[in-house]
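Of the protein chains in this complex, one is absent; all others appear in place.
Moving on to chain A:
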Amino acid sequence: MTATATPPMVEAIGVHKYYGSNLVVKGIDLSVTQGEVMCLLGPSGSGKSTFLRCINHLEKINAGTIRVAGELVGYRQHNDRLHELRDAEIATRRSEIGMVFQQFNLFPHMTVLQNLIEAPVLVRREKAAEARARARTLLERVGLADKADAYPRSLSGGQQQRVAIARALNMRPKLMLFDEPTSALDPELVGEVLDVMRDLAADGMTMIVVTHEIAFAREVADTVTFMDDGVVVESGTPAEVLGNPRHPRTQSFLAKVL
């Protein structure tokens, strides 16, 4: 083992994933450096959400490796064997990766503030007062300081998603995963969520965003990766992939959505 420069934040090599007998991710190689914003585009069913969920081990991969900040996800390597990690160890690694879901998945029986401090207090054993102070700052940042004591069901979709982002950020993650964060929103609410994500990207957060918002990808992404049928078709800067796609499948996809 030689000491190398800082490893990429996410490094996937030959990732395969089956659902039953159905191969949905067919060998993905991909690398995201610290501070990079990568947008994953592609038709639905192309395996992008599944791949995203493999990164924090919500789905187990069937072949290949994924490393986050140089560490294997879900396994420990010993000689040439992989040992499954215990639930507690997996949980610890997951706690450093924030995730935002299409359906928000806020905890409906807790207020907004309780949603934000639940994991820091329970998982990180932080003092409630500390977590609460940081939570209020985050709520201010996403423009919802006045909603701290509201219950999630009383909020609009856009507000709920902004709370969900703040909830993930309150764990101070080194990587944020977004799984179609605006797909369940009314069109007029998409903008407020993208604004928060834009702000986060400008702040230097490493982000992987599965999205259908081409305009957002063009403006914010450092890298755009186009996936189809479980493989990466092409990857590059927004100007390359969106402005001058080389692969016919990318061209036909962009022709339909633009």
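As a working rule, contacts are C-beta pairs under 8 Å (C-beta built on N, C-alpha and C of every residue); 3 or more make two chains touch, one makes a residue touch a chain; residues count from 1.
Here is the rule we use: contacts and distances are computed from a predicted model.
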Complex minus one chain; that chain's UniProt name from "Amino acid ABC transporter permease", "Thioredoxin reductase", "2Fe-2S iron-sulfur cluster protein" or "Sarcosine oxidase subunit beta" is "Amino acid ABC transporter permease"
In the whole complex, of A:Leu58, A:Ile214 or A:Val231, the residue touching the missing chain would be A:Leu58
In the whole complex, of A:Asn62, A:Ser154 or A:Asn244, the residue touching the missing chain would be A:Ser154
Contact with the hidden chain, among A:Leu85, A:Met110, A:Ile214 or A:Leu254, goes to A:Met110
Touch with the missing chain holds, among A:Ala168, A:Val196, A:Val209 or A:Val241, for A:Ala168
Contacts from chain A to the absent chain lie at residues 56, 58, 87-88, 91-99, 101, 103, 105-111, 118-119, 122-123, 150-154, 164, 167-168, 171
